[in-house]
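This structure is in structure tokens; I'll ask about it shortly.
Only one protein chain is missing; all other protein chains are in place.
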Amino acid sequence: MNHYFEFFSQALEIIVALVAAPLLTGWVNQCRAWLQNKSAPSMLQPHRMLHKLFHKEVVMAEHASSLFRMEPYIIFGCMILACGIIPTLSTRLPLSPAADAIALVGLFALGRVFLALAAMDIGTAFGSMGSRREMFIGFLAEPALLMVLFSASLITNSTSLTNIADNLTHRPLAIYPSLAFAGIAFTMVLLAENARVPVDNPATHLELTMIHEALLLEHSGRYLALMEWAASLKLFAYLCIGFAIFSPWGIAEAGHPLALILSIPVLAVKLAVGGAMLAAIETASAKLRIFRVPEFLSMAFLMAVLGMLVHFLLGA
Amino acid sequence: MANLILIDYILIAIAGWIAIGVFGLVKIRQTDFVAQVIFPLGGVLGIFLGTLGLIGVFAPVQTELLPLGLPGLPFHVRLDTLSSYFLFVLGIVSTGVSFFSAGYFNKEEDTPAGLICLEYHLCLACMAMLLIADDAYVFMMAWELMSLTATFLVIANHRDAEVRYAGFLYFLIAHVGALALVLCFGILGANTGDYTFAGIRLQQLNMFWASIVFFLSLIGFGAKAGILPLHIWLPEAHPAAPSPISALMSAFVLKTGIYGILRMTFDLLHTQDWKWGGITLALGLATALFGVVLSTVQTDMKRLLAYSSIENIGLILAGIGLTILFSSYGMAGLAALSLTAALFHVASHAAFKSLLFLGTGSVLHSTGERNLGRLGGLMRFMPWTAWPALVGALAAGGLPPFGGFVSEWLLLQSFLFTPGLPNSFLNMLIPIVTAVIVLVGALAAYVMVKFFGIIFLGQPRERKLNEAHDAGIWERMGFSWLVVACICFGLLPVHMARMLDRVTHLLVGDGIGAAVTAGGWLLLVPDTSGRASYMPVVFVMVLLACCVLAYVIVHRVYHGRSRRSGPWACGFPFWTARMQDTAEGFGQPIRHVFGMFFRMTRKLPSEFDKKPYYEIKVEDPFWSLLYRPIAATAGFVSSVAGLLQHGRIAVYLLYSFLTLMFLLLVINQ
Amino acid sequence: MDHLLLLVLVTPLLGSITLVLLGHREAAPEINVGFSLVTFIASVLLAVEVIAQGPALFIGQYFFADSLNVFIAALTAFVGMTTSLFSRPYMRIERDNGRMTGRRMRLYHSMYQLFLFTMLLALLSNNIGIMWVAMESATLTVLLLVSIYRTAASVEAAWKYFILSGVGIALALLGTILLYLAAARHFGIAGDALLWTNLQAAKAYLEPATTSLAFVFLLVGYGTKMGLVPMHSWLPDAHAEGPTPISAVLSGLLLNVALYAVLRFKGLADGALQNGLPGKMLIGFGLVSVLVAAFSLSRQKDVKRMFSYSSIEHVGLMAFTFGVGGPIATYAGLLHMTVHSLVKSAIFFSVGHACQKAGTQIIADIRGLAHVSPTVGCGMMLGSLAILGLPPFGVFSSEFLILTTAVRELPWAAPLLILALGVAFATIFSRVQSMVFGDTTAKPLAHSPALLPLFIHLGLALLLGLYIPPYMHAWYVQAAHIITG
Partner (left out) sequence: MTGIPSQILNLLAALLLLLTFAMLGQRRILSLINLFMLHGIVVVASALLIGYETSNHHLYFSAGLTLAVKVMLIPWILHKLVFRLKVKREVETLINVSVTMLIGIVLVIVAFNIALPVAALSSSVASGTLGIALACVLLSFMMILVRSNAIPQVIGYLTMENGLFFAATAATDGMPLLVELGVALAVIGGTLVVGLFMFQIREHFDDLDIHNLETRKED
């Protein structure tokens, strides 16, 4: 019985993620619009866009190889799996032993690599430039993320995300300086990885400045839809990682149905807050030159490492 | 043939390789025969040996005496789990490479195929012999012969002076290392005068001599493995050699160095000092970081892979260093974990790196180009090469679900355990170290995207690439063998871990086998505490399921229509393949960040140039830091020595006269 | 057994006389080979006898043979025989090239036999005075052989050789006299104070001060012939300017015989002094020679010069080893002596033909032997690899023993040896590689090159590397025992 319930909660998580991710993107855009005194599009805008894109037919470059055709599905799959691994609603997940934090980061890396390869596949100047920049940001952001996860896993003495969440929930409420550092680092990484403002501008149309968009230049129709969806899933996943580490409360454990039902609104609230904060940061900051990005990210990296060091120094 | 034990069969396999080689020499002119018949035979023997190794891991230790060698010191051979494991890896690699070679050596090199065949199989035989050697003499003999044969394989295309130089460099460094090893065995045998490993194990050295032995062996084996700063030959030799040879060297010849370090540190010297561990760890990390950073800026595909091999060796060495640390503090369990990681990486690196080098081989054969700046878009012309290369690249990038990721995962796990160390100073360092490891992993992915993307994706940068023909049947067999290996290492780490358990029990007296067995065949866990776990099979299944479902649903709910048209040229009026990002371009951000790692010479076009021309050369800093000064010193000394030969009889007589006087004074004292 | 020894000694003497009397016949080279062959067979039989029945005196007390000198004698006769085989086509080609005339061929062949005679005499004589005489006459024959091309360079080389080793040999005579003096006190004034056998028996009674003085003179004297630095200056010139067969026998034989003499005297001096000073002297000379030779290698442009320096290096290595002493080291030294003379002469065989093909001795102008004649090229490559101490050749095993013993006995010296070996390796391998590989300018030869001796030598070196037959092993052990006393 308990078993089935776990599978159910797993499925639920994934479905919630699929639905909520575009909403989250919409919500963030809304907040940004409000903060910039613009009239905001509806929260459902991303859903509508996806729907429209799926209807459109795909236009591909002549010499796009089969790799290009697979890539959207692979990336989409990666993101779904990621959302399945991260404890968003429950910490009793059949998938959680399948992949721990390191595997999660590996999963993101896999997605990124395919993204970059697909962009190079066409062989346009901007595609390859974009993939280069994407990998460039990735190789700085990835370690930082892993470091953040490590400093958490050093406290909880485990690398499995569910254990981390569990453990942190059940600890007496204490202040972890290491986690403070980690928090800052994580925020910076999140901005970088999700092509947010200080690093990249999701709304830009100037090829020279784009990173993530440059990778999507050749995608259209369902491919573009899948990529957009995957992007929003990624944002969702990152926020959920943040919640799992920094505010794990309210995630259902012990496979209690009621708790599971209850965890959905909690998640909604967290997402709302998180999205709003994200929007605030984005509006507050200006985009960096591409060569300032390494400094930004190495700062994040440094923060994360400091977090671990602090953990060793203070034992907390 | 009554009661042959396992080791006899291994000896038979070795003899078989030698025989095959000689047979090739006999048929020296019949290139086709040699390629299509003899090389595959060697491959079959490879399978045989690999199987024997696999059995040997689970078999008890076996020893044998051969009636060869010095009168006091006949050949001792011994098969224990460590050697069996390496034999297993050797079997896997050699099989793939042999099958590939069957297709590769079809056309004449400067050296006749028969001779290459001889050298190749001798090299294999020597490596196998090396692994089962059980006294210093046979060990050194196999070691030197391996370097020798490898050198001749490297200079197979000896009409090219650069190739000869590369071979010379390789051989020189290998030989200097070998001399260091002779010294080190000399010290080991000094007390007892007994140079069998059995005798060496028995004797106790004091810490001072033990340290000297350890560091000498680090030099000796490091020269072979390509540890900083002795890596200098690697990026020269790999591009020079025919691709199957580079594959073999990078996949296994380097690993013999690792084998030596393990054998020396954990078997022959059974005491370790934590300082060794620290230094080894630091060396390993430096090597790894240096290797990966330099590989990002290479423009020659094989050079790039060579540097990436340096990186992987560095990772393995870091694992070994951690093992030494742990075992010096008596934490057998953790030592076993990190050692497992290192050994696992030995296998997975062997698989994917040989795969990648073979890939470059096919590319080289069909395009004649090594320079990334002149390649591109080959995915469409040679899919049979591209897809295996993709697998290799993903594995090399340390991405799940392939083998590279598993070893990295294990390594990181063992690092996360280090807070247990009683030495707080080391504990402080661990975060940094972990960070470096992770950084290296991420950069490796960067390198592999560059490698695969520039060679196989995008537009052909040269017209001739449009005539590129795909790999032949033998090449495909080689590829598929190694692809299967990569995937198996990635998906069945549990079985590997059980195997390695035996090895780690031999070396550090503990293993993660128990924990793994407890978890069942799906679940890979570093220890019994249940703090972390990884199920590659499930992982892959779910991932595939998601992809397939997405595909099916999208096509069911909506439609599968698509049409082709020209790519969007970003508003340019025209658009050529030269506009794609070049290898240099891909390296540019890294050059920007890690500028201090290399010597750059840049030629920027000025606005008055008729033909604007941009060039950037990146040189390995160790040339100017270390090797040129050494060469200069040697030259100076020899010029001083040359002054002795002055040409004048009077001066010569004066020498004898003074010598006489000197000796007379000596005896008068 | 006397007749055997007489056969060994008389055959070459007879040979030289016949070859002089016959004048230059077309068949002279074959006759030369014939005599050398007989000498070789006789020496082998003698060796077998001696090994079977232990050391013995011959013809009264004038000659004696124990496993040490009979072994070296056999080696000498063997190398002499193979070299005569090699010189058969080689000298013919030289004559076709116009570098040799009939009269010179006559001189060459007779002197060749005479040289062999002096070598064997020096080895088998029981009287250190007679040994000195033999060495002196060896000097004279070599003088004639080296200068046989009558070119300015060869004359110069020969003259230097004569002056240097003449002076050296004179010093050796003084040493001999002093040794006689030292012994005379024990034996009284009688001829038998010059006999090895007596000296060996009475070495404990030799007068120390005089003996040490004598040993110094003998070491400097015979050391000059050995080519120990700094008395080595004649050696590269003589090797480079003489005909290649002579270079082969100089490296393969003369050095051994001189070394043999030094070893004998070292044994006596050790017995008399009991302070290990002779050993230390040998170690010093050895190390200096090894280092200087190794670093001089890289400046050589002439291939024969280069390999002559490598001979100096190896002689130094042997001197070092024997200086270290002890059964294992001495064993290793003897083994090294054997394989070195085999391999080095093999190298000179291949080098000789290579130079004839390329028409020059300048390394830079010899290219791509692997293409024009794979056998010679491969022989040269294998030979150099062997001399560089790579397995599976015998030099590897001896150097393995030498180095490990060095580490045990004198840890401070081992790194120096390693350094020298590394430098030598770098130089020789790079040079040889560039000669054997690459594109070629060489031309085919008139007479088919003599490959048999080349590959016999390499084969033997290979055998000694992989497997030392028990018979030889016993032989070495006895010889080592004689040296260490």
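Remarks
The chains carry the letters A, B and C, assigned in the order they are written, with residues numbered from 1 in each.
Simple rule for what comes next: a residue touches a chain if its C-beta (ideal position, glycine included) is under 8 Å from a C-beta of that chain, and two chains touch if they have at least 3 such contacts.
What you see is a predicted model; the values in this text were computed from it and never measured.
Of the chains on view, those touched by the hidden chain across the whole complex are B, C. Across C:His3, C:Arg103 or C:Arg150, the single residue that touches the chain missing here is C:Arg150.
Considering the full assembly, C:Thr210 is the residue among C:Ser110, C:Thr210 or C:Thr224 that touches the omitted chain.
Only one of the listed residues, C:Lys160, C:His353 or C:His457, touches the absent chain: C:Lys160.
The chain omitted from view is touched by exactly one of C:Leu6, C:Leu22, C:Ala56 or C:Ile130, namely C:Ile130. By the touch criterion stated above, the residues of chain C touching the omitted chain are 127, 129-130, 132-133, 136-137, 139-140, 143-144, 147, 150-153, 155-160, 162-163, 166-167, 170-171, 173-174, 177-178, 180-181, 184-185, 189, 191, 194, 207, 209-210, 213, 236-237, 240-241, 296, 299. Listed by residue number, the positions of chain B touching the unshown chain are 642-650, 653-654, 657, 661, 664, 668.
The criterion applied here is as follows: only the chains that are shown with their structure count from here on.
Contact topology of the protein chains: linear, an open path with no closing contact.
Distance from chain A peaks, on a Cα-centroid basis, for C.
We define each chain's centre as the mean of its Cα atoms; on that basis chain B and chain C are separated by 44 Å.
The distance from the centre of chain A to the centre of chain C, each centre being the mean of the chain's C-alpha atoms, comes to 79 Å.
Those residues of chain C that touch chain B in the complex are listed here as 159-160, 163-164, 167-168, 171, 212-213, 216-217, 219-220, 224, 229-231, 233-234, 236, 277, 281, 292, 295-299, 328, 370, 385, 390-392, 396-397, 400-401, 403-408, 411, 414-415, 418, 421-423, 425-426, 429-430, 433-434, 437-439, 466-468, 470, 473. Contact residues on chain B toward chain C in their complex (touch as defined above): 67-71, 136-137, 140-141, 144-145, 148, 155, 158-159, 161, 164, 167-168, 171-172, 175-176, 179-180, 182-183, 185-187, 189-190, 193, 195, 634-635, 637-642, 644-646, 649, 652-653, 655-656, 658-660, 663-664, 666-667. Of all residues in chain A, those touching chain B in their complex are 54-55, 57-65, 67, 70, 73-74, 76-78, 80-81, 84, 95, 97-100, 102-103, 106-107, 109-110, 112-113, 116-117, 120-126, 128-129, 131-133, 135-136, 138-140, 142-143, 146-147, 150, 153-154, 157-160, 163, 207, 217-218, 221-222, 226, 291, 294, 301, 304-305, 308-309, 312.
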